[in-house]
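One protein chain is absent from this view; the other protein chains keep their places.
Each chain gets a letter, A and B, in the order it is written, and its residues are counted from 1.
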Amino acid sequence: MRLKDNPFLILIPLIFLAFLSLFFGSAGMDREIIFKIRLPRVLLAIFAGGVLSFVGATLQGLLENPLCDPYILGIASGATFGISLSFLFGSFSYFFIPIFAFAFSLISLFFVYILATISGRIQKLSLILSGVLVSFLFSSLSILVMVLSKKQLSQIIYLIMGNLSLLFTPLTLWIFLLTVVISIFLLFLLFSYAKELNILATGEEQAVSLGVDITNLTKVVFIISSLLVGFVVSFVGSISFVGLVVPHLARLFFGFDHRKLLPASFLFGASLLLVSDIFARTIAPVELPLSVITAIFGVPFFLYLLRKLK
Amino acid sequence: MKIKNYQPLIKFLATISLLLLFPLCTAPPKKKASYRVISLVPSITEIIFALGKESLLVGNTVYCDYPEGAKRIYKVGDFMNPSLEKIVALKPDLVFLTLPTQRIIYDKIQHLKIKTFVSQPRNFDGLLREIKEIGKILGAEKRADSLIAEMTEGMKEIRFPAMRIYVEISVQPLISIGKNSFLSDLLERRSLQNIFSDLDEEYPVVKIEDIIKRNPEIILILHPQVKREDVKKRMGFEEIKATKESRIIDDINPDLLLRPGMRILTGLRQLRDEIKR
Partner (left out) sequence: MNLLSLRNIVFSYNGKRLFHQFSLDIPEGDFLGIIGPNGSGKTTLLKLIAGILKPSKGEVTVSGENLLCLRPKERGKLIGYMPQESHFLWNFSVREIVLMGRYPHHKRFEREGKDDFEIADWAMRMTNTFDLKERGINNISTGERQRVVLARVLTQKPKILLLDEVTSHLDIGQATDILRILQELNRWKKITCLFSVHDMNMAMLVAKRILLLSKGKAVACDIPEKVIQPELIKEAYDVTPIIGTHPELNIPWVFLNL
């Protein structure tokens, strides 16, 4: 079987990377550390990288814009605002931050939805514009809150860049696993719209004439994508680059059919984030911001593939 | 033209002039001092108060919250972005600041030929030297000498058991203290061993697995975001000696230990008492 036909073959490198990630680290091969620290982290990397890339591919298809990333709908900025707001209440327990972030990503989703709905219909352009608008609003508010809460700039940068160094407690682990289960269900729902996303590439009017219910499609995909991005951002902050570039990477290998592209994006994204995380954890004695690593290693790789496969 | 048409214009002008009046309300108070200084560093503010020279202090930052009197001093902005305009308006003879954090404002002040004093105490001795210098500049040499003697004596009194300690400055990201930080020097001087003393950075972002591997006997939380109970619940932390022997300390005011100023002795004494308990 050719690689081109079966995106699930990426599972092989992904599993390999997951094991590598489990056994690599400054603290050696302690059983305790592998199971309690690295295993949740590996799951987090697969979850975040996979979901961001999957949603990135979906939104690029839905909005017919190859420059879309999962954050274009303004969800991440809402979550960031939630996180920064939780800093303002100094005594606020750290373990509630994901919940706070998710609550605010829901609020920004609601804002975008209201803004983008024009006479009962959501249109692509108004969706993008509302997303950008809400994004600007919440980013500014976040900065404002951060200045008021006397946070150091380096901390703000870490917050914005995203990282996988979530401190798990048994409770957060359960919340996370529950989120993963819900996300798998939502991903499956999005995947069920793969054919519609394919047809959208032929233009909106032809899609309508073929029997695609565009209004419904836009609404459902927008809401599910937003929820998924809200989940990810709540746990790891906004990791950039992955959701934008991995779908293009997947297209280079598997073509444009969303039925192959979406799972391929998930697996590629998960792998890329695992690799980046291994580097972020081991390259220096201190932990490096993840987005920096994803971009530094992702960009040359992507350029190479682009030249080679074109 | 009808009179009516002028009304919105008049309203507009009235609003504008009211808005223009607003900054006047926040103009610096006219404080008379022979030698005028501004402190952009909370710890220096504390030292100036300790030297009894607060009458010379015409401005500080919103972060300068100790002692009580420091809050009433005119604020020129926050620690990261003090306002150049407000600083200049105060006509200071000397501005205290710290590098590299305040590099931008430092360059601007230099450019305006205002004298500066850069505070960078790398360790306890550096702090004592700074106190002496500030005392000399502000004309409180005797007070400075007695403060130094008091602190040197106080330091000698405080004794810790030789134990490994993990200090947490922030949880998102996870930040500890490295070799070159003031606090690390302070702790090591009193025979506590900082588990991250091999890292050069002042405040390094550390990895969870390293904390567990280095197995600290004391965990000191210096930020308000988590409590002792939260730390105990962290996965992988149950095996750490500090958790097992319940030596997780979360109720010391971070300013006591993180500000290289007069209150470090109080902080260290509190830490000692907490460890003994």
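Here is the rule we go by: a residue touches a chain if its C-beta (ideal position, glycine included) is under 8 Å from a C-beta of that chain, and two chains touch if they have at least 3 such contacts.
For clarity, every value in this text was computed on a predicted model and none was experimentally measured.
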{"item": "Displayed partners of the chain not shown (whole complex)", "value": "A"}
{"item": "Hidden-chain contact residue, picked from the options A:201, A:283 or A:296", "value": "A:201"}
{"item": "From A:29, A:114 or A:210, residue that would touch the chain that is not displayed", "value": "A:210"}
{"item": "Touch residues of subunit A, complete complex, unshown partner", "value": "61, 64, 66, 192, 195, 198-199, 201-203, 205-206, 208-213, 251, 255-257"}
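Rule of thumb we're sticking to: only the chains that are shown with their structure count from here on.
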{"item": "Geometric centre distance via CA averages, subunit B-subunit A, whole Å", "value": "37"}
{"item": "Contact set on subunit B toward subunit A in their complex", "value": "63, 78-80, 170-175, 198-199, 201, 203-210, 212-213, 224-227, 230, 233-236, 239"}
{"item": "Residues of subunit A defined as touching subunit B within the complex", "value": "25-28, 30, 32-33, 36-38, 40, 83, 87, 90-95, 97, 147, 150, 152-155, 158-159, 163, 165, 167-171, 173, 281, 285-288"}
